[in-house]
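Please find one structure pasted underneath; my questions will follow.
Apart from one protein chain that is not included, each protein chain of the complex appears where it belongs.
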Amino acid sequence: MTNFHDHLQSQVRISAYTMMLILAGALNFAQAENSPTTTLNGRILYHGLIPQPEKQVITQDVETCGNIRKIFPVVVSDDGGLAQVVVSVEGLSGTRLSSIGDPLIVQNEKCVFQPPIAIGSVKQLLEVKNFDPILHNTHIRTETRAFFNVVLLPQSKGIKKVMKQPGLMTISCNKHPFMMGYIQVFDHPFHALTDSQGAFSIPNLPPGTHRLAIWHRTLGTIHQTVTIPQSNNADVTIEFPAR
Amino acid sequence: MPFLWAPMWHFKRPRRLTAFALSVGMVVGFTFGLTPLCGAESPTDVSDSVARGKRLYEHACLLCHGNTGQGDGPDAFYLGAYSAPRPRDFTGGEFKFRSTPSGELPTDDDLYKTISRGIPGYMPSFRGLSEAARWDIVRYVKHFSPLYQEADRTPIALAPGPLPATTESVNRGREVYDLLDCAKCHGPQAMQPGGLYDQGELRDRRELNVLPPDLSHPSSFKNGHQPSDIAQSILTGLDGSPMASFREALTPHPEDIWHLVNYLLSLSQSP
Partner (left out) sequence: MLRRIFGIFLDIKPTFPHILSSAFTSDLFRPFSPTIPVKPLCTTIAKHLLLLAGVIFLSPLFSTPEAQAIPAFARKYDVNCTVCHARVPRLNRTGERFLENGYQLPGTEDGDTIKKSRLGDLTLDDVTNYLGFRMRGNILQTTDYARHASGTNIDGNPEDRTELGFPEVFSLLTAGTITNNVGFFAEVESNLEEGETGVERAFVTFNNIGQHDWAHLRIGKFDPSAYSSYATLRQQFELVGDDSVDNGSFMLPTINRIGLTPAAFASKFSGLFDRSGTAIVPTAPSLFHAVAEMGLDIHGRPFGDWFLYQVGILNGANEPFGDSNNPKDWYVMTRFDLAQSNYFSANFSGFAYFGSNNAKVSTMADVNWSRYGFAANVRYDLVDVYAAFVVDQVTDLPASLKNSFDSTATGLTVEANVLATDRILFGIRFDHLHAGGLRTQRTNTTLLALIAKYYLRSNIAVFLRDDINLRQAQGGHAPERNFRNAFFVGADVAF
């Protein structure tokens, strides 16, 4: 590639970016003026059968990891609120992210990924840390390829990397096969994780009818259509079908 | 065939404005009298190269890697019927042999190196093809994944080395081997699979068993057994296999990588 070509290339790029900026600015302006946004508040409930926790016997690094690991397939509150559900709005992908936000931090803590279920955005920084006094390796995979697979020293700051592709990523540790975590990455800001009561809230939604995707690690994915009014906030309660 | 055309543009382009960029490019290009005058590799040259690469690929590579590049060619099953490795899936963009950090795409040089050298046990060397032909194949292999268009493929830096293989260095290497828990996969003496293999935990993305090789055989170092090759594999990891990148773990003492390499190489030299 010659200088000339580089020059040509950068020229093309500059003009393209200029055009894009102008367009985007115009759109933003229009949106800010004419489209009020509202917040969707909701709860996810589950009243089906709750499976027994899986028990895994741990044979290595027991001082840090403990002897036994209980994995709860479904976690619900007293009144049926389903925790650790990822709620996202479909069909809004590509919406410009207003701000990338703080880094998403996943910690290796007592041989558990904290948080075990995380949500993130494209271009957001992912930071993986190791609080344990032992070596961990954090192997994060998208559906098709490794995002990274790195060994982290005991009590180390760890590694940072920008998330580039939307989709579900799995986190595992080849050294401790009982460790498991998930990150759902979106290319739009309209997503939330339910708290221990099953509650969530998605702010800044444009009015209209939207389709929600509701994902749970073991219960799977369901869809629900919601209508966001022009002014008031919307409330929705969604029942996960019983197993 | 949209994929075929993609790599002919050497420059990155904003996707949504392709048409706009193209037309501007054409106008400017014609105004200044086109690139061949500047002696550059024109897009036509590149597309010719990809077309040649396709023909070569179909003769030399397809039977294992498949015509879609997914590593599911007619012979792929027999190569790794029930245990890893199966032939590489080029569409996923996940490669074991890279000079780039874990999770990144390989550089063109990395791909060229693998084609030229082969992989002991599994892929023969294609040195029988001319250098130009091998570069043609590199270009064609890259067309299988759109990720190449935007990827930053900067090789990692190695600590100055290799260091002389003194007894102290080998001993320090052995310490590093233990500190980094290498034995979990490679066994206490680096010659027999460790506990994780016995538990059936070492698997690739196809859920095939991955056997950690006996490191006392030079042919076990699939990315070459020169000190720098081994150092690179340890620092970048072998994506797709459970072998992780030890780059962060070795950051406090970067020179340790060469001690570790000296220890591993000492295994194949001892009587």
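The first chain written gets the first letter, and so on, giving A and B; residue counts start at 1 in each chain.
FYI, a residue touches a chain if its C-beta (ideal position, glycine included) is under 8 Å from a C-beta of that chain, and two chains touch if they have at least 3 such contacts.
For clarity, every value in this text was computed on a predicted model and none was experimentally measured.
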Relative to the complete complex, which of the depicted chains are touched by the chain excluded from display?
B
Which residue, B:Asp45, B:Asp75 or B:Glu150, contacts the hidden chain when the whole complex is considered?
B:Asp75
Provide the residue numbers of chain B that touch the chain removed from this figure.
56, 58-64, 66-68, 70, 72-79, 81-83, 118, 120-129, 191-193, 211, 213-214, 219
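Note that only the chains that are shown with their structure count from here on.
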Inter-centroid spacing, chain B versus chain A (mean Cα positions, whole Å):
29
Which residues of chain A touch chain B in their complex?
1-2, 4-5, 8-9, 11-13, 15-17, 19-20, 60, 135, 137, 139-141, 144-153, 156, 158-159, 161, 174-175, 177
Per the contact definition, I'd like the list of chain B residues that touch chain A in the complex.
10-14, 16-17, 20-21, 24-25, 28-29, 32, 35, 38-41, 89, 91-94, 101-103, 180-181, 184-185, 195-196, 199, 201-202, 205, 237, 239-240, 242-249, 252
